[in-house]
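Complex shown without one protein chain; remaining protein chains in place.
== subunit A ==
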Amino acid sequence: MLLSLPALHLQTSEYHPLFQLPHGRLGPWCSPTGSPAPLSCETGCGEGSWILVCRLLVPTQVSLLSMEEDIDTRKINNSFLRDHSYATEADIISTVEFNHTGELLATGDKGGRVVIFQREQESKNQVHRRGEYNVYSTFQSHEPEFDYLKSLEIEEKINKIRWLPQQNAAYFLLSTNDKTVKLWKVSERDKRPEGYNLKDEEGRLRDPATITTLRVPVLRPMDLMVEATPRRVFANAHTYHINSISVNSDYETYMSADDLRINLWNFEITNQSFNIVDIKPANMEELTEVITAAEFHPHHCNTFVYSSSKGTIRLCDMRASALCDRHTKFFEEPEDPSNRSFFSEIISSISDVKFSHSGRYIMTRDYLTVKVWDLNMENRPIETYQVHDYLRSKLCSLYENDCIFDKFECVWNGSDSVIMTGSYNNFFRMFDRNTKRDVTLEASRENSKPRAILKPRKVCVGGKRRKDEISVDSLDFSKKILHTAWHPSENIIAVAATNNLYIFQDKVN
């Protein structure tokens, strides 16, 4: 399967303003009112550190990649698109992931496509374009399938993408839908051999009798072609929905986790995997807990964690036994009795778990908070950040409309000092772990004019609504930021807002 550039359905021509990230650790965060943001962390910090200072932003070019405009073109041009009445549904981005250098950014969508963006090459006369990403390759990773035994449709939606560390000129990534993981090779070709005289123009072998000399072919440049090739297909190992994949630091294995089981694979072997966790009760009537996310330790290839719908995290050591049903560490925070309600369990269900780059901490996201755990302390998180605590009194409605089951993800910045996660109304939040400052930003086309400052947003919680504040009741719950990514070493972030991908960059880049 070869698919070449250019991508048909993504435009990179639009401009987008930037916001400013803290420059290093001490950079001030913007606040429209100049008032301190609500203190969300229990660790004490001095009042003085909460003074937020506005800073002007230098306009820098950033791409806003919108898939909205080109639907019609795609329908005509892309035969792989299903004949579906609402094509936009397939365009909804379902995962975003930078590769290990940050040069490439991959997105997966509900239509089973993977789109890879490449960072604009640096050039001396175009300094302002350094943060821009352009479409590099796009391919159909998964197709809708039908399980005839169970009489079930298998969606093509890409649940997760994970890059493998680059070993040679080609790039490799894993993509998964509910059931099947695929290993893709993405490689470039910009030269082709020319000057063979053993074959004619159409590629047929010439009659050897007519060949009197042997010519050595030469490589001639040609238009760059990017090919995506499926190299491995890891299928038939998951009965439930795969929610996570994670590449091990040994670079030879990876794991895939579904609601009840975690499997360990070798990249070279597709016809068998090892089941390392299985929490399926013998009697499904006793099922009260599911696995929600899992990840390998970034440096210790024997260690991984998985989170559960009961708000707990288990750390397992594969050296202990082949089947890691028994955890090595168990992270759980005692329930706060003053906040107990019928929704306590639902909102404590962990939607994402991420090791810090250092491997010392784990970050978990539940419905209302982000927590940072120290691997050496199991009884409570060391930091808790409120993402949108104003929703606490709205849980009934959010249960009614099913929003309470939304699975928000969370990411670390390159130095593990800032964490980012999404919210509703196209808002996303950042928390500086050192200064304890936090900011709410909005990824939307309406509110961000070209080269303008991306203003911090504020949600009004009780009392009088100030100018520039938005009241809880007017938040749009259909616009949710579930997936974000942070460049591994720079202050560049990618934010997926339904079918739009925003890339924001710090001005110092």
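Quick note on the criterion: contacts are C-beta pairs under 8 Å (C-beta built on N, C-alpha and C of every residue); 3 or more make two chains touch, one makes a residue touch a chain; residues count from 1.
Keep in mind that, in the parts below, contacts and distances are computed from a predicted model.
Between the listed names "Exoribonuclease phosphorolytic domain-containing protein", "Actin-related protein Arp4p", "Cell division cycle-associated protein 4 isoform X1" or "ESCRT-II complex subunit VPS25", the UniProt record for the complex's undisplayed chain reads "Cell division cycle-associated protein 4 isoform X1".
Against the chain not displayed here, subunit A makes contact via residues 85-86, 88-89, 150, 152-153, 178, 240-241, 259-260, 284-285, 287-290, 292, 309, 337-343, 345-346, 349, 392-403, 405, 472-474, 476-479.
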